[in-house]
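Of the protein chains in this complex, one is absent; all others appear in place.
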Amino acid sequence: MTETHIDIRLRDFDHMGIVHHAVYPVWFEIARLDFFERIGFPFTWQNQRGIDPVMVNLDLNYLAPLNSIGQVTVQTKLLLLDGKKMKLGYECLFDSKPVHRAESFHIWTKRRKEDGFTNLKSIKLNEEEPEFYAAMQAMKEN
Amino acid sequence: MTETHIDIRLRDFDHMGIVHHAVYPVWFEIARLDFFERIGFPFTWQNQRGIDPVMVNLDLNYLAPLNSIGQVTVQTKLLLLDGKKMKLGYECLFDSKPVHRAESFHIWTKRRKEDGFTNLKSIKLNEEEPEFYAAMQAMKEN
Amino acid sequence: MTETHIDIRLRDFDHMGIVHHAVYPVWFEIARLDFFERIGFPFTWQNQRGIDPVMVNLDLNYLAPLNSIGQVTVQTKLLLLDGKKMKLGYECLFDSKPVHRAESFHIWTKRRKEDGFTNLKSIKLNEEEPEFYAAMQAMKEN
Partner (left out) sequence: MTETHIDIRLRDFDHMGIVHHAVYPVWFEIARLDFFERIGFPFTWQNQRGIDPVMVNLDLNYLAPLNSIGQVTVQTKLLLLDGKKMKLGYECLFDSKPVHRAESFHIWTKRRKEDGFTNLKSIKLNEEEPEFYAAMQAMKEN
């Protein structure tokens, strides 16, 4: 599990003065990037290698409205990993209380140039990038 | 089913030039408001009565990346309705091809003032607002 | 002058229920793209040629708060054009009343690859792209 602290921005609020529901995916993206950075294979490294964990599903559970400026903590867990896919779990806490729980499901892909076009091709991460895969494995929750 | 046309904004794109995954919830909110307006009980009417269909779950399925400026169409369906809750389904089309499918789950609540604070209380919509409830019923898919 | 109609999104509002001040630049970007499309040299054409009217200044005047869902109209005028630079003026209307006036100042640049890096170089648009320049000229306000 990794823990990421995120400063709430005033722009994150909706017209009712609570954090807009579309902001949580933005926060989880920050948490995901932090997760990859902490295991030593940051987003920029993945970009250079053409590796892209394409998100195909995001399931968001709104537990409580958030109506204060301050800082949230996102706890990110690796829930599932194999060569073809990955599932991450997120718990968003404010004042130590959970306000949101989510899961994102990703397919490992690699960008390839074909006839001048960029395409995403599904890959087996354990074969393409065994060191990155091993670092991920070590993060698996029991 | 209602159909809502939404102009993609350049700001909707991410750093890779595809629509950012956090934009779909914003589009579905537009589609949801349009749905309520078409059945004659717009968001502003709900606001005045203190009625709030609080979203507790949003399940997002990314079918295809969207990398062009243009217009998307969101088809909104009422999947489930009873006095306490509602489920809506969304299909987002670009060039007549589905690029995203989602479902949102809502609890019917009413804002009440108590000791000076605003609280959301779960209600039975059919008892509190029978006309609005009937208009919703008529939208149920077979 | 070109006129662009933009649907206000619920997400455009701030915590007080008025359009957030950072939304106007997003709307003017939409209006600017529309301006270029109408004169026959759309943003995508510019992108392919590597032409980029880099914005160096944006001056925003907030005339009245906007607190309703609906549609705004942005009127875009070419205030200044020469080979090296361009100034655009924007008037944002709601219900036929001006709510915002702005000006953006741009330098004409071209992206060039040098030693593997992409750099923006200032250009003379009239020499690099005379047809695009002529189409712009025709939009000059008297």
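The letters A, B and C name the chains in turn, as written, and every chain counts its residues from 1.
Keep in mind that, in the parts below, a contact is a pair of C-beta atoms (placed from the backbone, for glycine too) under 8 Å apart; a residue touches a chain by one contact, two chains touch by 3 or more.
Keep in mind the model is a prediction, meaning the values are calculated, not measured.
A.B. asks: Which candidate, C:L10, C:I39 or C:L60, sits in contact with the chain we can't see?
C.D. replies: C:L60
A.B. asks: By the contact definition given up top, give the residues of chain C that touch the hidden chain.
C.D. replies: Those residues of chain C that touch the unshown chain are 21-23, 25-26, 29, 54-62, 65, 120.
A.B. asks: What is the set of chain B residues that contact the non-displayed chain in the whole complex?
C.D. replies: 10-11, 13-17, 20, 22
A.B. asks: For chain A, which residues lie in contact with the unshown chain of the complex?
C.D. replies: Touch set of chain A with respect to the missing chain: 6-7, 9-11, 26, 29-30, 33, 43-44, 69.
Quick note on the criterion: only the chains that are shown with their structure count from here on.
A.B. asks: For the identical-sequence pair chain B and chain C, what's the CA-based rotation angle in degrees, nearest 5?
C.D. replies: Fitting chain B to chain C on C-alpha atoms yields 180 degrees.
A.B. asks: Would you kindly tell me how far, in whole Å, the mean C-alpha position of chain C lies from that of chain B?
C.D. replies: Whole-Å distance between the two chain centres: 31.
A.B. asks: What positions in chain C touch 2 or more of the other chains?
C.D. replies: 10-11
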